[in-house]
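Removed from the display is one protein chain of the complex; every other protein chain stays in position.
The block that comes next holds chain A.
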Amino acid sequence: MPERHIVSSYDRDLESIQATIMKMGGLVEAAILDAATSLEERDEELAERVRRGDKAIDALEEKVNEETVRLLALRQPSAGDLRTVLTVMKISSNLERIGDYAKNMAKRTGVLVQMQPVDGSSGAIRRMAKTVEAMLKDVLDSYIQRDAELATDVRMRDEEVDQMYNALFREFLTFMMEDPRNITACMHLHFIAKNIERMGDHVTAIAEQVIYLVTGTLPEDSRPKANRGAYINPEVTDG
């Protein structure tokens, strides 16, 4: 929307909401990376910072909600403005959920550092987190640039994350069958991987919102999914 509103305070209100959501996006991106780094480097202090940092994300979500409700009540937005406001509300709640998952990762990291490390898994988790963080960055860019093509691309990339999750799922299953002493750590690691996989789903939901914002309709085709691996039977998995 290149043109300005005749009432310039309307533009300022909309810009303020967008700035808030971008700030929120920045904090969530950092939380994902920090949570993964704290796990890989067994950095309890960093994990604790991620846990505490979630409050700021929640506060920003609250702020977005207040500002959007106010804008709906006072300005009665329509057409593109209406879609912007609706999209912002949904994106902020998606970001808040991603923040919660990062916090949960950090909590589990706090437990995991007390245990024997499980070989090779934290690197894979960091790569998975890195992928989701890059998707989030791109989807926020697509939002700012009103770029439905980039959003569509992000939406398709979630399949990669699903595949990474499936691979980790099998790996953890193998570790646990090999040595029952691995079970506690692997359960935590599995939840962490699952958290990141869920983050990918929220990023996908944001991408769909961006497509709605730009085109006025949600994408109808179902995106490719690759999480069938989660439903395999351990008894028939030969490791």
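Note that in this section a contact is a pair of C-beta atoms (placed from the backbone, for glycine too) under 8 Å apart; a residue touches a chain by one contact, two chains touch by 3 or more; residues count from 1.
The criterion applied here is as follows: contacts and distances are computed from a predicted model.
Visitor: Tell me the UniProt name of the left-out chain, picking from "acetolactate synthase", "Isoquinoline 1-oxidoreductase alpha subunit", "Phosphate ABC transporter ATP-binding protein (PhoT family)" or "Cytochrome c-type biogenesis protein".
Guide: The chain we cannot see is recorded in UniProt as "Phosphate ABC transporter ATP-binding protein (PhoT family)".
Visitor: Where the complex has a chain not shown, which of A:82, A:115 or A:156 is the residue touching it?
Guide: Missing-chain contact among the listed residues: A:82.
Visitor: For chain A, which residues lie in contact with the unshown chain of the complex?
Guide: 1, 3-7, 10, 76-83, 216-217
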